[in-house]
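The other protein chains are all here in position, but one chain of the complex has been omitted.
Chain naming follows the written order as A and B, and within any one chain the residues start at number 1.
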Amino acid sequence: MLLEYIAIAVMIAVATLIAFIAIGLGELLGPKKKSEAKSMPYESGMNPYGEGTRRMPVRFYLVAVLFILFDIEVVFFLPWAIVFRQLGIFGLIEMIIFIVILLVGYVYAWKKGALEWE
Amino acid sequence: MTQLDFQTLLPLTILTVWACVLLIVDLFIPKNRKGITAVLAALGLAVTLSFTILQIGRENSGYSGMVVLDGFSTFVNALILVSGLLGIALAYGYVKRMGLERGEYYTLLLFSVVGMMLMAQAADLIVVFIALELLSIPLYVLAAFSRTSAESEEAGIKYFLLGAFATGFVVYGTALVFGATGTTSLVGIVGSASNGTSSLLLTIGAALILVGFGFKVAAVPFHMWTPDVYQGAPTSVTAFMAAGAKIAGFAALLRVFATAFPTLATDLTDILWALSAVTMILGNVVAISQTNIKRMLAYSSIAHAGYILMAFVPYGNKDIMPISIAAGLFYLVSYVFTNFGAWGVVIALEKSEGKGLEIGDYAGLGRKYPALAAAMTVFMLSLIGLPPTLGLVGKFYLFRAVIAGGYTGLAIIGVVTSLVSAYYYLRVVVTMYMKDGEPTTEREPMLDFTTAFTAIVTVVVSLVPQWLFLLASNAVLKLF
Partner (left out) sequence: MTVDLILFLILALVSVSTALGMLLSRNTVYSALFLVLNFVTVAVFYLLLGAPFIAMAQVTVYAGAIMVLFLFVIMLLGTEVLPASNILPWQKPLAGGLAAVLAVEAIYLLLVRARSVAQVTSPDVAINSMDNLREMGKVLFSTYLLPFEVTSILLLVAMVGAIVLTKKEKA
């Protein structure tokens, strides 16, 4: 039964191979002349200061949470779409209820300005 | 889906729709008039309560056996809805005074009530899990609702992290139970278990589920979060959390253990016995050294989880189980009213920035506000289990059930720890009446009404408790 997935496995292998080849070729063929100025992080010509990492604003968190929630919603669509014909009108109603409840959340998030980047 | 399915969950469906609509309606209510949201939320609970009462006497299962409707669920649902109403009444003035007033407070509370009701009706471990999440997530958010206070944030994150961990235990337990029996339906589990298949996996699964719920109801040794969360969360949230989460947690435990795991009684009774004893002892002993009233009531809440756990100990005994379930339910009712009353008094004395929460701040209350002090005295007596209060009757029924089950030792521990608890509860009473001070309280009509109402219920029902016990006795678990 795993043979069904052989195509995916081959694809992953080829993709990995291409990535290695691309990086490896650059490493092999490219000239390497290191200097201090070259290895400095580019900061619009200024001399860099402080840590390279800094705290990100909390708004990113909200975006990520909303993404997860709608992602989970989409995951449920797949099995539904496959059995949609067998479920008939009943299945349609089920999914409409599901979406309407999430739509309430969407309207709420919209009105609260959660989708805006202040 | 048939009409029968729909009827099984009718009150819950009404409340869910109400909460969703309220979430949208609240967006159009001006910021300074969020009291309207509170009233609408309370109205939703009241409508749901009336539909729940109409369901008395109905018994059926629905949604492919995922949920059941029986006397037990109707009783518990009614109690949960009353808790929701009391929770809103306590919050009404408090959130305004503390600057926390946002419409989401009430919608989240409604969603939590939906989760609790679903928990009471769950007949499948999958539904138990989803209901547990649905009741918990709003509580995590509510605990952190005071965003300007570091304590509230801490309470929220602590409750969330430990709560998520505890839910993990429930899920893992469910998985093992499914592995052992091949089903998650409570009826299916008992059918499979009585066929004599597998005990070890099933026992471990049941024990893990017990751990998860032990956390929710704050039983020792899963109680670590309770004092910090109860202290840090806004007091109105604490009151609702202490009552609601306990009812739902115990309801689910009772249903799951009594219907799905009676075959494991020999293994689990000792564990439950020890859990109950340790919880009573630790909760009451640690409460003695508390000076903050919220922390003291938190430990008191732990101790009461121990008392209610007593009702589980004889669950394997078919003759005793009905009266012990009835005693447990009765005790839950008494705890809910006493709990809301006591927290109501705490709210009346609380000042902004966490002031007015030391027991010393209650000095002089008896002289200056005799009615409030009298109410607090009633609640303290009820928490100890002294007459003339519901607490006494509740403990009487519980101890009677446990002794009838042959666990006299546990009943003795219960009595002794109640005596110990008298020390710290009476200290509050002594402070109120014997010490001088100039306490100031907030006069809010809803708060005064709630405190007075719970105090009257605590006293009056204790004088004629038989009808309530009869109601609880009729609230039988039904298998389908």
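Here is the rule we use: contacts are C-beta pairs under 8 Å (C-beta built on N, C-alpha and C of every residue); 3 or more make two chains touch, one makes a residue touch a chain.
Bear in mind that the values here come from a model prediction, so they are computed numbers and not experimental data.
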_Per the touch definition above, residue among A:7, A:28 or A:58 touching the missing chain_ = A:58
*Any idea which of A:30, A:45 or A:79 touches the chain not displayed?*
A:79
_List every residue of chain A that touches the chain not included in the displayed model._
1-2, 4-5, 53-69, 71-76, 78-80, 82-83, 86-87, 91, 94, 97-99, 101-102, 104-105, 108-109, 112-114, 118
*Mind pulling the chain B residues that touch the left-out chain?*
1, 9, 16, 20, 23, 31, 63-64, 66-67, 102, 104, 107-108, 111, 114, 118, 124, 126-127, 130-131, 133-134, 137-138, 140-141, 144-145, 147, 156, 179-180, 182, 197-201
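Note that in this section only the chains that are shown with their structure count from here on.
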*Show which residues of chain A lie in contact with chain B when the two form their complex.*
90, 101, 104, 107-108, 111-112
*Residues on chain B engaged by chain A in the complex (per definition of touch)*: 1, 20, 23-24, 27
